[in-house]
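FYI, not all chains are in this one, though none of them got moved.
A and B are the chain letters, set down in written order, and residue numbers restart from 1 in every chain.
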Amino acid sequence: MTQASRTSLDLDHVRTVVRAALDEDGAFRDVTTDALVPPDQRGRGIFIAKADGVIAGLPVAEAAFVCIDPEVEFAASIDDGAWVENGRIFAEVNGSLASILSAERVALNFLQRLSGVATSTRALTDAVAGKGVRVIDTRKTTPGLRALERYAVRLGGGGNHRFNLSDGILIKDNHIAAGRARGLSIADVVRAARDGSPHTLRIEIEVETYDEAVEALEGGADVILLDNMTPDEMARVVRLTKGRALTEASGGVTIDNIRAIADAGVDLISSGSITHSAKALDISLEIENL
Amino acid sequence: MTQASRTSLDLDHVRTVVRAALDEDGAFRDVTTDALVPPDQRGRGIFIAKADGVIAGLPVAEAAFVCIDPEVEFAASIDDGAWVENGRIFAEVNGSLASILSAERVALNFLQRLSGVATSTRALTDAVAGKGVRVIDTRKTTPGLRALERYAVRLGGGGNHRFNLSDGILIKDNHIAAGRARGLSIADVVRAARDGSPHTLRIEIEVETYDEAVEALEGGADVILLDNMTPDEMARVVRLTKGRALTEASGGVTIDNIRAIADAGVDLISSGSITHSAKALDISLEIENL
């Protein structure tokens, strides 16, 4: 199962998010730069990777400079999503030095964070290369930045889980408990979800044991999420479901255990840490006066 | 130098940020919960700390539930900013179970992140307790969440640096270089900043050597930021400036070296890591049907 290259970004959304970040940072009234750098002094900035990783977010960084000053020019020598090595110069920005300085941090904040997400995703996808499993994200993203972080996951070779509560069914333990309080079995709950939702959505359900997986399958679940199971338990469920439902491993996935999880035969491995715990990629912007 | 308790939050701002996060998460059209949980089934959720730390963001979590459903009731047994130990139940939420489930993740996302920021701040402030130094934040905050993260820093016992580019002067290396390109010395640049900015702002300047600090003082700088200096170098600058300018240490501050930095006698220690690298505090919401 491979992931098609769906890397398109809604650029209007990018501009809106970037404009809000620049407003938050007071970048349109940068009192230091206003006092010290005449608008017609020109400068150039060089983006340099200070570590190996995947660069993600070039259009976002560009938007930060252009939003401050449409005459600033941003040019990258790589595609967004490319792997770079420490020391590689991968983009530059030219124009009014004052404009470059006022937008610098917002541009870097986005670029470092998104490159970090892409890089941490790449680490996991590389670890299971050739295994036929898809590494996917979760809803544990930064408030306000979900679309951008999912884009970074795709650049890192991962896939996306449902975007949010509106476009996917995932029956979690509390939903099961809510049903149980009303006398419903797990299979009943799966059937209720089927009957009460658009037919375009698959029914995914989270289970913690083999027996729950059996019940879920009986109810007709399309996808079974195996929560915090051992690889052996997972393999047992995979044998049960193969051809009847997809299986997704979730909980405590790390670079160390992901191969073992993949070997259990699951179709999908979801990881919250690729978004909520990604280490920012170290990138510097060196500026020269012209 | 102590930090007054300025912990007030702009609740309109909180509601706006929370509403946007709920919209992003599709929480107003939660297809799973809509299909499985009748609106009149009631539930209770119990917030439990799964680690020791500072709880921060109770009004934000409350806003998430109330925004989904004004009849949900949220009650905390501690003040925002209180220290809790692993296992402590510190808040509960009561109302429509469907509403609680739809808002759960957004509430937890904010609460865990802000509590993480407050806890990491507390670690640094505790490490220098009694030293008379103030630990402060930087502009390295999450886009869109700066006001909330600074609030968390205050709850952790820290202080705030300038909010953004509009409300504080900080002359950085690139500003100095821009001046140098126009024939200005460091002292000239400090004077230009003084002349070109509102008189209500102090002039802070980043220096990398003792000699630059001398020049900055000569120009009349009010605050000198010591970038990546050793404690010994810092101490030398502190002896120079004492009584004539404040000193701020910045760059590579960790729990391991912060006491040594404080011992150098600086007035302020700023840390980007308390916001950009704070580990989320582990908090769970256990839900029961009523």
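The working rule: contacts are C-beta pairs under 8 Å (C-beta built on N, C-alpha and C of every residue); 3 or more make two chains touch, one makes a residue touch a chain.
It should be emphasised that the depicted structure is a prediction, and the values quoted were computed from it without experimental measurement.
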item: 2 chains shown - copies of the sequence in the complete complex; value: 6
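Everything that follows uses one rule, which is that only the chains that are shown with their structure count from here on.
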item: Separation of mean Cα positions, subunit B and subunit A [Å, integer]; value: 24
item: Residue ranges of subunit B in contact with subunit A within the complex; value: 17, 20-21, 24-27, 29-38, 41, 43, 97, 101-102, 104-106, 109-110, 139-140, 142-146, 163-172, 174-175, 177-182, 189, 192-193, 195-198, 201, 276-277, 280, 287, 289
